[in-house]
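All protein chains but one are shown at their positions in the complex.
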């Protein structure tokens, strides 16, 4: 006895609320909705980044009979059953940023591809330390999917001859808690006196590592790089602990994912390899054999441009 | 023999032993800088463990400290970020005031409404944490938004020691004085030993409990500012789950969950012990996947060592065999 | 079997005092019961949600919504018994994680699907056994022990899994975790109802249950009354571990994967359910009906909020306030009445 609302309702389910990255993606989603007209964005997510929390939310979204779910998953597998159920009930599922396993979604939109992201981070580190020396990785939790993929890529990239003088001495996990990340960073500095760079592919980690380096008076001796948001990193770029870091544009990512979801809802594309999906002002992307598509390379920020972008996201 | 039976010296020995053992494996750990960092790193935990100790002594528990810390820290960070030119002391005062207010809510519910502490603080823990999100809209306050003096204060040095250490030392002295030399403090022990009896002899239990949770809240508020300044970032999830670390520090320090027993020295050593573990594991390059399991094991071992002989006490009615032939038991 | 023998066969000496068999039932005492208050709260919340939310009053949705709390509620049942017995178990979520990991390992080792629940059960019970032994043998407070073991259990899960995950569980598990009876009632919910009934019978109608109350009421006197207090405690810890592993079985089946951070933070939610259900943290009081009403109320509130797309963190506020209000309100009213009188 439900009257189907006329608007297309697209729910954006993020890893956790209160995360600057996803807030920016939300901005992008709203932009897409405005452009498309007749689209309503429901922005939601659990408080702490847990798969169980996202499952609860999807459950309620299914009850609400939304038209599409755009999700950054906390667990590629755990969310598959519920996502499948959603798809059975006619809801389109598009994952972005941190993906779902293929059977649980129509499409995965990578901000960039993992190869590019991994290579980029190694390259930034290499540039900062002059191509030789010890480096270490400070990640989020050991369960973070995309972090793990990037770390895998980084390890592979390091096998290349041009990086033969760079040695990865440790991978540690700060669980995205500032105190633990800080302590782990200090631990790295202690146990590896020769350390030249810390790569932190997570925003809590890169912030904590920068602070640790500054507090230990190692600015200029140890460089921090990785992935972070300009608004959160601006201070540390200024302090000198970070020379450059990278991130893709989360606004674009949110925009594109929402736009793509709408395409699926309208039946303009089908989820099959090789399909081309329009992503509005960003052109179009093509699905690969896994149903994945990527936007572009990550963007690099440094002292020259960070302030400008800090105001945006 | 007697020394071994006391908790504090044993715990102190364990801390020293642990530091030395880690130092043998990884000499860098014993460098002056590293040890100084260890002390600095322990400060927040020490401060929170001390007030938690007083709370536990009254047979209570304050599960809301970490949420309180996050909320006060967020208030401080937002004041720093959005009210330019606000003098630092005022910001700190605001953080303490927020913490105090939150502590008073706990204290009122527990003292005046006589509700069970674990339930009350379980509730306020969720509420305070949620309030951080509501207040900040979920947004971060990052380093560049905070004034430089705001961020620099905790680690700036006075007479060679960071402010953090001075503040912790002052807290330690204050708590030692409260616990040992004030009626307020002694009343807490009486309340913890026998809550009903405390009422019979005229101890104003309600006021005392209010004061204890208020103190716990105020210190959590202070730590809130110190935390966000030290790590130069404030967001909803800071110090998530830290309450259990604080309680674990107390428990390792010999503070009895059953109330009435606990010393300032013990709580401090318990906090130091956990800090050493937390710092040693990364330095020793223990696999990150082992860290949680090892921490759990260490807590259990420390608690077991603490508990030796504290189980069923038996009395001594028979004359002791040995030197004293005649027992002096019935003194009356 | 013949209890009349316990009565000495001699003439009844009539006492000077008359003692009624039971209190004359008064409506006010009945209405003043916690369960009645909860039931009313539940009805209010339910009706309010039905009016305010268009998608709420839909049998499919409601039944699906039960999946959000079924596993937690399964752990809340033995937790209620433990708390009635003056103990507490903070390590349940760690036990759950470790049980899930054990199933993953067993599956990897080629165990048949039917044996996986047994593997989980064995692991959970073993975890509970360790808790129980530490508590009873060394006379340690359970909150202290389980703060330690929760780190240990979750830590072991992380040691085994590292940065990987177990996936690809057999269909059997998905059937139980995601499946339905009659195509509409989630199996998990049925499991919960059956377990709740069993627990209610155990606690409220058997001598075991009576003894659990007695232990919580006064453990020393219980020991003096010939109750093997430590054995009951140990058994309850093991039961809690076992129920946590049942939850692990269902949850793993529902989400089809195991990571060390599975079910993080559940212990507090479970304890909140139990306390909201009117189980006294001081021991000796509480009912399964209360706990189930609290579970349903909390489930309805959170489901309503999520249907309204209110961020999860508001739910924690609502649940926290609910907890505080429900325990504070009766106290405040009583104080008010005392002052008015």
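Letters A, B and C mark the chains in the order given here, with residues in each chain numbered from 1 onward.
Heads up, the rule we're going with is that contacts are C-beta pairs under 8 Å (C-beta built on N, C-alpha and C of every residue); 3 or more make two chains touch, one makes a residue touch a chain.
Definition applied: contacts and distances are computed from a predicted model.
The chain absent from the displayed complex carries the UniProt protein name "Sugar ABC transporter ATP-binding protein", chosen from "Sugar ABC transporter ATP-binding protein", "NADH-quinone oxidoreductase subunit N", "Polysulfide reductase NrfD" or "Arginine N-succinyltransferase".
Across the entire complex, contacts from the unshown chain go to B, C.
Screening C:42, C:153, C:213 or C:303 against the full complex identifies C:213 as the residue touching the chain left out. Mapped onto subunit C, contacts with the missing chain fall at residues 1, 3, 5-8, 10, 12-17, 19-24, 204-211, 213-214, 217-218, 220-228, 284-285.
Hidden from this view is one chain, which touches subunit B at 177, 180-183, 186-187, 189-190, 193-194, 196-204, 260-261, 313-319, 327, 329-332.
The rule is short, and it goes like this: only the chains that are shown with their structure count from here on.
Relative to subunit B, the chain whose mean Cα position lies farthest away is A. Measuring from the averaged C-alpha position of subunit A to that of subunit B gives a distance of 36 Å. Shared contact sites, meaning residues of subunit B that touch two or more other chains, fall at 133, 138, 236, 289.
Across the assembly, subunit C contributes residues 158, 162-163, 311, 313, 316 that each touch 2 or more other chains. Partner subunit B is touched in their complex by these residues of subunit A: 17-20, 23, 47-48, 142, 170-173, 176-179, 182-184, 186-188, 190-191, 193, 204, 207-208, 210-211, 215-216, 231-236, 238-239, 310. Residue ranges on subunit B touching subunit C, taken from their complex, read 109, 113-116, 118-120, 122-127, 129-131, 133-134, 138, 236, 244, 247-248, 251, 256-258, 287, 289-297, 299-300, 303-304, 307, 310-312.
Put simply, subunit C touches subunit B in their complex at residues 90, 134, 138-141, 143-145, 147-156, 158-159, 161-163, 268, 271-272, 275, 280-282, 311, 313-314, 316-317, 319-321, 323-324, 327-328, 331-332, 335.
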